[in-house]
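All protein chains of the complex are present and in place, except for one that has been dropped.
Labels A, B and C are assigned to the chains in the order they are written; within every chain, residues are numbered from 1.
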Amino acid sequence: MIVIMKPGATAAEIGAVIRKAEQLGLKTHPIYGESRTVVALVGDLTGINRETFDVMAGVLQTLRIQEPYKLASRSTRPDNTVIDISGVVKVGGTDLVVMAGPCSVESRSQIIEIAQAVKEAGATILRGGAFKPRTSPYDFQGLGLKGLEYMAEAREVTGLPIITEVMREEQVQMVAEYADILQIGARNMQNYGLLQAVGKVKRPVMLKRGISGMIKELLMCAEYIVSNGNYNVMLCERGIRTYETATRNTFDLNAVPVLKQSSHLPVVADPSHGTGLRELVPAMSKAAIAAGADALILEVHPDPDKAVSDGRQSLTLEEFSSLMVDVRRIAAAVDRTLATLPAAQPA
Amino acid sequence: MIVIMKPGATAAEIGAVIRKAEQLGLKTHPIYGESRTVVALVGDLTGINRETFDVMAGVLQTLRIQEPYKLASRSTRPDNTVIDISGVVKVGGTDLVVMAGPCSVESRSQIIEIAQAVKEAGATILRGGAFKPRTSPYDFQGLGLKGLEYMAEAREVTGLPIITEVMREEQVQMVAEYADILQIGARNMQNYGLLQAVGKVKRPVMLKRGISGMIKELLMCAEYIVSNGNYNVMLCERGIRTYETATRNTFDLNAVPVLKQSSHLPVVADPSHGTGLRELVPAMSKAAIAAGADALILEVHPDPDKAVSDGRQSLTLEEFSSLMVDVRRIAAAVDRTLATLPAAQPA
Amino acid sequence: MIVIMKPGATAAEIGAVIRKAEQLGLKTHPIYGESRTVVALVGDLTGINRETFDVMAGVLQTLRIQEPYKLASRSTRPDNTVIDISGVVKVGGTDLVVMAGPCSVESRSQIIEIAQAVKEAGATILRGGAFKPRTSPYDFQGLGLKGLEYMAEAREVTGLPIITEVMREEQVQMVAEYADILQIGARNMQNYGLLQAVGKVKRPVMLKRGISGMIKELLMCAEYIVSNGNYNVMLCERGIRTYETATRNTFDLNAVPVLKQSSHLPVVADPSHGTGLRELVPAMSKAAIAAGADALILEVHPDPDKAVSDGRQSLTLEEFSSLMVDVRRIAAAVDRTLATLPAAQPA
Partner (left out) sequence: MIVIMKPGATAAEIGAVIRKAEQLGLKTHPIYGESRTVVALVGDLTGINRETFDVMAGVLQTLRIQEPYKLASRSTRPDNTVIDISGVVKVGGTDLVVMAGPCSVESRSQIIEIAQAVKEAGATILRGGAFKPRTSPYDFQGLGLKGLEYMAEAREVTGLPIITEVMREEQVQMVAEYADILQIGARNMQNYGLLQAVGKVKRPVMLKRGISGMIKELLMCAEYIVSNGNYNVMLCERGIRTYETATRNTFDLNAVPVLKQSSHLPVVADPSHGTGLRELVPAMSKAAIAAGADALILEVHPDPDKAVSDGRQSLTLEEFSSLMVDVRRIAAAVDRTLATLPAAQPA
């Protein structure tokens, strides 16, 4: 249930609604939108009358939310959520954000070199994996803490905020100390312990759709994070498993408009994992923007054939630069502008 | 195997290659591209030496084609195939073509009204179903011949070429008398008798990907048509069956760049069937153009809720007009122009 | 709608119901079950009152059938349909029937040799393909009419009825002259023209589930045949397309109990195509019987590695003989007996 406050409702009126709900055993989530303030109530609603709240001062109306996800639903919050990334860029507004970097951090010089190159081409967030979930226990599992340190150095050198994956509950605190955005990988979409853990830290989170995750499930998983107090969640489409083998996964771009219509959370598209094939990334990046994605996340590597992981889907630096030219044109055709770094940013 | 002729090869030299191949029991398909002429040889190639042809006058080189589809492969013909639709529009070149109309022809006035409206908004081909493949034997099966006649009338009134589905071998001749483009529906993608039949007529064909067709299979089915002599084949992505239920089908836009890279045949995107939901059609239409589609095919109905079939995925006339404004912008951002009807066209 | 007659209803009473329905513009299908006679009415039922029939002499009650398939539904006919195959074996009763033979008929001696061997091991129907639907237009397309003649010879020699595929409407009459059972292949499950054509001949039909056919669609396709007058339809599970690659297809054995519960038509399991791998066929054949299948159809070849098609999934004659020993044991554990040929059968 959500309680929608009148435009001029006072803090005291909102406070009264919250106290009343808590007396009834409910959890409350006040959501301060541009157009209205809403108090979302979650918990056992059987026996709770809407009239209880309807008659309170400052209340416009109450609504029952049909969707199984409540706080992530656009019914609860009609405005887009715009997430501030360490004061550098905003995801979910009119700016289009490009995150780029290697699949795995391989060395200090590798990540710094790539960071500089992708920044020059127009990326405003650096991606890179320090902890790698690998199908085989015998494969390279990432540089770990060392990788985080290298990424932080690359940030210092370029001013780019960094996004990196956190795989286990016990790593959340540590990764949150380094990263500007915590990535939850596809294999962990339904790792509820991990979702709850990142729901309790202050860092923005990018949640990837599982390889066979239904769009509705992705929203419910976002709800696990948001209902723990972290509202800064981005949803990421990264390809699903189907029968088709011409692509590594089936990049399901339909998820972009479905998510934008169902939820106020920003949507990120990952054509690198989505297709798994470098030669398809440019076309599908452009398509993702045209479909309404708020951001792209792209794998870039100076020498993809020598990458320790996922080389087949990484763009070269030249391909990435060339794509960014096209990205700007498509963005303009849907009334968006490529995000830029603040002027005073060290480089 | 393909025999690539030298730029200045004479008709006599090409003729000699063809006769030699036929003596060896092979079928020959000469393909006259802009940049080169190629003679494709199909049949039992065991025991055929490339040297036999390499030494002939006017021959540049011979190549074995790895793909199981030969004539449809871009290796055989690097230039795009551009299909002339009854002298009115061309599909596969720089023009972007929009085909629009109702799922089913319902009446004379309905199809004429829609034809006029979609023409005004910028469509240059009229779609409409006269023979409808229906899951249940008890559902509306289309107006049949009457539907074809109404479509022909709508063409006379508007000048728009028409595309309509042919379901059975024995209907091919009749439908080809009325339609400018023969559509092979998803359920018939692997109806080889039907493919061979449309391969023997002179009309362009639009072949839809089956609901679980692999991209490679779609190309092999195109090969069934092309190898029977009809080179004017468009490939259409229209959504595949996956586990996801947020959309009726999973519109697999990845197929667009994969097909463009693998084949010289034009690619059409059908976001109406692809997504099955009207509210997703605008976003996915724009995405399809950004991904490189040569044409869109869209369902439009003045009153979708009253449509006899597929109303859930049909745009209203207003939605269609509004989408066409966006389509022009995205097309420009990928260096394409919306096709227009010839000036002298009656209206 | 179905009209259920009282146990003692007379032919005149049944006739009166049929005439009344036809006056109302409906098609009628009288179904004479063991326990009751039912008249199924199909067509436009809006405005038809159940009371019209309820008050007629000999009528027990009328029922509206919820399922989109009517005549194929178990609600319409609670008894199992038992199909007599040329007076030799019955499919759908307590006998368990095994159909076996090569994927393609390759020669006269090949099919006769295999027929004798599978008969000896306990098969009672011979399978073999004369017309082969092939993904590539350049692959072996079957021996055609010659293949039918060889199968007919094998039947004469062994007394085994034969099942073979019919691919095109125009072949139906010809194939029906040779075959005891007409097979509709997976690619043609929704080739409605072909379904209607086999609905009008007198031969039993085995309808294979399409590679991405939903179980409900399979039943609707059976309805296309049955509503044209041919009630002798078997439904065949042969594997669906999923993301899993450890098997060629995912043999969906769940379809067996679902179909047995939803419909009165016999169910055949095809573990050869279902799994695509010879080494899985024995386990899945046993599982299919335990799940309730009425028949198995198995590919057997004396030298699978040399088979012109589908060798990877064909059992050797020895493997088939050995499997038949296990089949008998499992059949007994679910109270079924392996079918046998009539004593007087020539051999």
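List of remarks:
Assume a contact is a pair of C-beta atoms (placed from the backbone, for glycine too) under 8 Å apart; a residue touches a chain by one contact, two chains touch by 3 or more.
On a predicted model such as this, the values are computed, not experimentally measured, just so you know.
Interface note for the absent chain: among C:24, C:82 or C:258, the touching residue is C:258. When the whole complex is considered, the residue among C:30, C:43, C:144 or C:292 that touches the unshown chain is C:292. Contact with the undisplayed chain is limited, among C:240, C:298 or C:317, to C:240. Even with one chain removed from view, subunit C keeps its contact list with that chain: residues 212, 214-216, 240, 242-247, 250-258, 260-261, 274-275, 279-280, 283-284, 286-292, 326, 329-330, 332-334.
Mapped onto subunit B, contacts with the missing chain fall at residues 212, 241-243, 245. In the full complex, the hidden chain is touched by subunit A at residues 42-43, 68-70, 133-138, 167-170, 187-188, 190-193, 210-212, 217, 220, 223-224, 227, 241.
Convention: only the chains that are shown with their structure count from here on.
Taking each chain's centre as the mean of its C-alpha atoms, the one that lies farthest from the centre of subunit C is A. Rounded to whole angstrom, the centroid-to-centroid distance between subunit B and subunit C, based on C-alpha atoms, equals 36 Å. Centre-to-centre, using mean CA coordinates, subunit A is 51 Å away from subunit C.
For subunit B, residues touching at least two other chains, in rising order: 212.
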